[in-house]
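The complex appears here minus one protein chain, its other protein chains still in place.
On to chain A.
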Amino acid sequence: MKRHNLLALAWGVVVAILLAHGVSLWLNQRIAPDTDILTLLPTQERDPAVQQAFAHMADAAQQKLIVLVGASDWEQARRAADAYRAVLSPHADLLQFADKLGEQTQQDWLALFQRHRLALMTAEDETALRTQDRQYWVDAALSKLYSPFAGPKIGAWQDDPFGLFGGWVQARAQETPVRPRDGRLFVADGERTYVVMPMILRVPAFSMDAQETVMPLLAKARQAASSAVANAEVLEAGMILHAAAAGKQASGEVSTIGIGSLLGIVLLIWFSFRSLKPFAYIALLLGVGFLGALTLCLLLFDRVHLLTLVFGATLIGVAQDYGIYFLCHRLGAGAATTSPQLLRHLLPSLLLTLLAAAIGYTGLALTPFPGLRQMAVFSVAGLVFAWLTVVCWYPAMIGPMTLKNARQAQAFSAVLKHWPVLRADRRSALALLAVAVLLGFGWSRLGVNDDIRSLQNPPKQLVAEQLKLGKLLDAPTPVQFYLVRGASADQVLQREEALKRRLDPLIAQRTISGYQAISNWVPSAQAQSGRHKLVKEKLMGDGAALPVLASRIGEDADWVHAMRERAATVPSLTVDEFMKAPASEPWRHLWLGRLDDDYASVVAVRGLSLAKLPALQQAAIGIDGVQWVDKVADISSLLGRYRQYMGWALLFSYAAVFCLLFLRYRAATWRVLAPTALASGVTLALLGIAGQQLQLFHVLALMLLLGIGVDYGVFFQERPDRREASAWMAVSLSAASTLLSFGLLGLSKTPALQAFGLTMLLGTALVWLIVPCFAHEHAAVAQAVRMEEVCE
């Protein structure tokens, strides 16, 4: 048996094993790709407490779904909400309503705080206790006493004669504009009245199965609300909506890009070879490449992200180069050369292109982004498997007579004879000058944007609804907050209080609308005892407000004594007690409790706008144990760091590839790399002129462009003879199909992929146009001649 047949057989065994493994995986596990974009982001080697706080806040938000059903009046809103609810109620296993308003809970709620009422007062009242005179408090008590409609109150008048506790409860109630009404929750703006329906998702928000069952139900519920009340407005917000939208978009794009690339390649091959046989060969190499990539990825990572598959669809653009290169040369080589002979000639350049592409993709693996690492493994594995398929199978399958040359292809090849060549003349100098001007102008206009939000592009409707809902509910964001740490639970509370004193002026200036903190409910022991003392001194003591009040309403010393007794028996409130009570349920996510040696809590900010972030960051400075955490800014700055980092890695890759190529091309090495480098530079300039802002994904695309561009450089440098057009045809064919696949990626609605696709589109087109200009006719003629000798 000949050596190449043996090789083909061995590769056949490997592919058969892969296939069997793939089929068993598919049948047994029904692997569904990951859609959570957050898994693409790095797990950082950072403060574990910050990490935990964020996870805590994100977890609290992740399984929540909140729906507002509004209409012009309460009756209609209720009717629409009932219709909405009726659709979802039978599916309690998926979604559970979390708006039970037991009156018992309300009573328990108040009872806990009433027991500790003396230390519970607003900061304004505490200040007033320090600054206002006795008369102020006597007047306040009298006014409350005589006020006609102050009738219904919390507990007895004697328990709160000066209205301190009542003011505190009122302030707590104002931490949310949502109010119970008619056994439901309601909120209103100037135009509409809404029924608020918080829900808990009982299935994972990021599971595609869950999304596929929940989303249609929500749509049906929305429809039901609209049919019940014509002008009903439904506002929905929740992680699952974003996850479902992102998943739907990505899977739609996988098929668009995949099918688009496939069709493009079929057409191109038909045009070049007048036969679809070559297509079968290329499909075979892509199939093996894809299968190998998927299998290896699953072995290494257990799961595959949907974006890896989207990205993997672009693999077609690179892997097919090897097949096309072989096929074009098979066509050009003539009947005298056997395929194993041909492969031996092509092997050095094929190996070079594989290594150069692998260097480009390996750059991705150097990032700490798990998603990018997965894409790198997927791509390199796919390329290696596809490459081995060409090397092992093509010589055995494709004989000298398998392919016929098409006349169109010959006519197309003739174009090359008229292509401009870079020489030491005036025309070239002028062209270079023009390029230099273009580069200078374009680069000067190129801005930078590393905002994490540019990674995602949620549907506008979804964002608009969420904004409106956030405004109506005055909800805090789960990604920006203060982390407060201390050696004891009470120290955490004290530090929260110090922070809040800094935040109060910001509320007065309307920078923020408020904050949520455990210390709003449980003041620190220090604050509690301070207030007890203050109440005793300023209100209850001899010569304080109480005795004066007694004389004004005709009560005697016994009454004063009884009032003091009532107040003296009020105990302090502790965090533990609060956390056990049902009243703390909506606030428990703020308390992180014990973390290693520390205690920690979160102070969430309401009514935040992006422009105000620096002021909030400033507020934390100088308070021990208080830290401003801004996940959005953190990740954005991380993206920025890696954009710069990848920029350097790109330069390093150029150097590495140059060294690799130098082994073969020596003095002509620059001719192989210059087209790619120049194309990359011009691409950046064009992006600048088009008003694009540079982000990580542009740089990543340039990394891949290096892999593809080097292919073309190598192909041309191997066959610079313009009378012999196999290299030109191979480069044109693969460039055209790469353009098709990446061009479609440029149509992606996901901004990151779009940036990537656009860069590849411009870059590949430019390399293709430039590469013949740099191919030197003389440098490698000797080699070409030598090769012809071998062929004969």
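Simple rule for what comes next: a residue touches a chain if its C-beta (ideal position, glycine included) is under 8 Å from a C-beta of that chain, and two chains touch if they have at least 3 such contacts; residues count from 1.
FYI, contacts and distances are computed from a predicted model.
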item	value
Which of "Extracellular solute-binding protein family 1", "histidine kinase", "Outer membrane lipoprotein carrier protein LolA" or "Amino acid permease" matches, in UniProt, the chain that is not displayed	"Outer membrane lipoprotein carrier protein LolA"
Absent-chain contact - pick from A:50, A:188 or A:660	A:188
Contact residue for the chain not shown (choose from A:144, A:536 or A:564)	A:144
Option from A:173, A:200, A:276 or A:655 whose C-beta touches the chain left out	A:173
Contact footprint on chain A, counting only the chain that is left out	103, 106-107, 110, 139-140, 142-158, 160, 163, 166-167, 169-170, 173-174, 177, 179-183, 186-188, 552-555, 559, 562
